[in-house]
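Every protein chain but one is kept in place in this view of the complex.
Order as written gives the chain letters A and B; numbering starts at 1 within each chain.
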Amino acid sequence: MADHQDHSDDHGQGFYLKIWAILVVLLILSILGPVVAPHIAFGFIKAWMITIMAAFGIAVVKAYLVAANFMELNIEKKYISYLLTGMLTLMLLFFAGTAPDVMEHQGQHWENVAAREEIQRGLEAEAAAAAHGGAHEQHEH
Amino acid sequence: MSTTRPIATTRSATGIPTGRLAVWWVLASEIVIFGGLLGSYVMHRIGHPEWAEYASHTNVWFGGTNTFVLLTSSLFAVFAHHAAEHGDGKTAAKWLLATSVGAATFVGIKAAEWTGEIHHGYTITANGFWEFYYTAAGLHALHVIAGAIIMLIIANEARKGKELHRVELVGIYWHFVDIVWIFLFPLLYIAK
Partner (left out) sequence: MAEVGTVETHDTHHAQSFWSKYVFSTDHKMIGMQYMFTGMVMAMIGGYMAYAFRMQLAFPGQSVPGYGLVSQGEYNSLVTNHGSIMIFWVAMPILIAAFGNFLIPLMIGADDMVFPRINRLSYQLFLLSAIILIVSFFLPGGGFGGAWTSYPPLSANADYNLTPYGATFWICAVALEFVAFLLGGINFITTLMNARAPGMKMHDIPMVAWMIVIASILFMASVGPLIAGAVMLFMDQVVGTGYFDPSRGGDPILWQHLFWFFGHPEVYVVLLPAMGIVAEIICTFSRKKLFNYKLILYTTFATGIISFFVWAHHQFIAGIDPRMANVFTITTLIISIPIAEMVFLYIATLYGGSIRLTTPMLWALSFIAEFIIGGITGIFLGASGSDIYFHDTYFVLAHFHYTFFPIAIIGFFAGITYWFPKMFGRMMNETLGKIHFWGTIVTFNCIFITLFILGAAGQHRRIYDYLNFPDLAGLQPLRVFATSALLVMLAFQLVFLFNFVYSLFKGKRAGKNPWKANTLEWTAASPPPHGNWAELPNCYRGPYEYSVPGREDDYWPQDLPPDTAPAE
């Protein structure tokens, strides 16, 4: 099988170790996100928004680092990257076409009664448990 | 397996070796499978605010440790590829073995995590969130196990200096498994 002609000694093990270190740092940041977010929140930027943006933003960066450097997509033929991003785009399309029906539980002329009731039941059960339990086993460890 | 390799397999009109080209197409198909599942999860998660409470019971330390395990095993896979590129089958096999150990660790940690969660009553039929949690992480774990098995087979051949190009191919697959988890981690453990 043809080897990468322009690859062999371009990157020693040290380069990959560096990428790995960056990935681990990003991982730690994403775990700290929910802890730090309430302290950064201000105005209309709520804590949960910061958590989500940080968590998924970091995930995208990590994925890019793995794809470009570990999978070596940055030196692969371009159309492979287009193929893979094309598939991702299809997933966005699927989401866009399906979410108005599944994510929303009401529209201009309709209402998903069963879902609304189920959400009600869930929220009520949680409120009751919270009122009941107080310092009960809400957390895992 | 006694079939000799056809001439067709050795041709490369695109310039990309056939095996690697095929792995990219495998990844393309896996993106839409996981994309469909995770997209469905996101839709439900956004539409069901009561899932936030259910989700708060996932353990970010288990999840984070597993993320670390996969990232490190990906590094090992890259080292294996590096060794194979230089024709060193024995070292490549060692690094692939290390990657497989990472896979086993991942599965082991997950088993411990799930056992705990099931004992707390968070079973797959408990509610919508946990359904998706076990299905998505479970499908991912199946891919981890399958990848580890394939990796061991390839490591065995690499040890004897054979089919070294396959080290890179299984590595690419493994990085994809890693990337899926990179997204599963915030979805299931951080977005509460």
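FYI, a residue touches a chain if its C-beta (ideal position, glycine included) is under 8 Å from a C-beta of that chain, and two chains touch if they have at least 3 such contacts.
Here the structure is a predicted model, which is why all the values come from computation and not from measurement.
A.B. asks: Touch partners of the unshown chain, restricted to the chains that are shown, please.
C.D. replies: A, B
A.B. asks: Touching the absent chain: which residues on chain B qualify?
C.D. replies: Counting only chain B, the missing chain is touched by 1, 3-14, 16, 18, 21-22, 25-26, 28-37, 39-40, 43-44, 48, 51, 124-125, 127-129, 131, 135, 139.
A.B. asks: State which residues belonging to chain A touch the missing partner chain.
C.D. replies: 86-87, 90, 93-94, 97-98, 100-102, 104, 107-110, 112, 114-115, 117-118, 122
Keep in mind that, in the parts below, only the chains that are shown with their structure count from here on.
A.B. asks: Just curious, how far off is chain B from chain A if you go by their C-alpha centres, in Å?
C.D. replies: For chain A versus chain B, the centre distance works out to 16 Å.
A.B. asks: Give the list of chain A residues in touch with chain B in this complex.
C.D. replies: Residues 1-4, 7-8, 11-13, 16-17, 19-20, 23-24, 27, 30-31, 33-34, 51-52, 55-56, 58-59, 62-63, 66-67, 70-71, 76-77, 80, 83-84, 87-88, 90-91, 94-95, 98-99, 102-105, 115, 119, 122-123, 126, 137-141 of chain A touch chain B in their complex.
A.B. asks: If you look only at chain B, which of its residues touch chain A in the complex?
C.D. replies: 10, 12, 14-20, 24-25, 27-28, 31-32, 35-36, 39-40, 42-44, 46-51, 53, 56-61, 64, 67-68, 71-72, 74-75, 77-79, 82, 85-86, 116-117, 120, 127, 165, 171-172, 175-176, 178-179, 182-183, 185-186, 190-192
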